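A single protein chain has been omitted; all remaining protein chains appear in their positions.
Showing subunit A:
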Amino acid sequence: MKYMLLINSPATPQDEPDPEAASFEEWVTYDKSVRESGVHVSGHSLADLTTATVVRVNASGERAVTDGPFAETREVLGGYYVIDVPDLDVALDWAARCPGARGRGSVVVRPIADFD
C-alpha cells in the first residue's frame, strides 16, 4: 500500500525562523533511513515557494499564468515522500519520524488511490 507523506512547514517570514525546526543533518539521516529501509518509492523537496507559478485554464481554453500562490497560505508544502508499507500505522510511524513533523511543521499522510 502506497502513501504520500506531504511535508508542510509554517509560512513564516524569513526573520522569524521556527526554533524547533530540524537541522540539515537530521533531514539527511531521515532521508537515508527511508531509502535504506526499502519503503522508498519516490520523494523530493520543493524549491522555495517564491519560485512557484500557478496555471489555470478557463472554459474557452485560455491559459492564465500567475505568480504565487503566497498570501493566503498558512502552511507551505515543502516536499514529499511516497512510501510503500503494509498499513496506515506503519505509514504514521514514518511520518512521526520525519523531521518535518516537529515544531510548527506537520506531515499529512494520504493513501495513494488504487484504481485496479
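Rule of thumb we're sticking to: contacts are C-beta pairs under 8 Å (C-beta built on N, C-alpha and C of every residue); 3 or more make two chains touch, one makes a residue touch a chain; residues count from 1.
The definition used in the following text is that contacts and distances are computed from a predicted model.
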item	value
Protein name as given in UniProt for the chain not displayed, "NADH-quinone oxidoreductase subunit J", "RNA polymerase sigma-70 factor (ECF subfamily)", "ABC transporter ATP-binding protein" or "Stage III sporulation protein AD"	"RNA polymerase sigma-70 factor (ECF subfamily)"
Residue touching the undisplayed chain, where the options are A:36, A:62 or A:87	A:87
Touching residues (missing chain, whole complex) on subunit A	1, 86-89, 92, 111
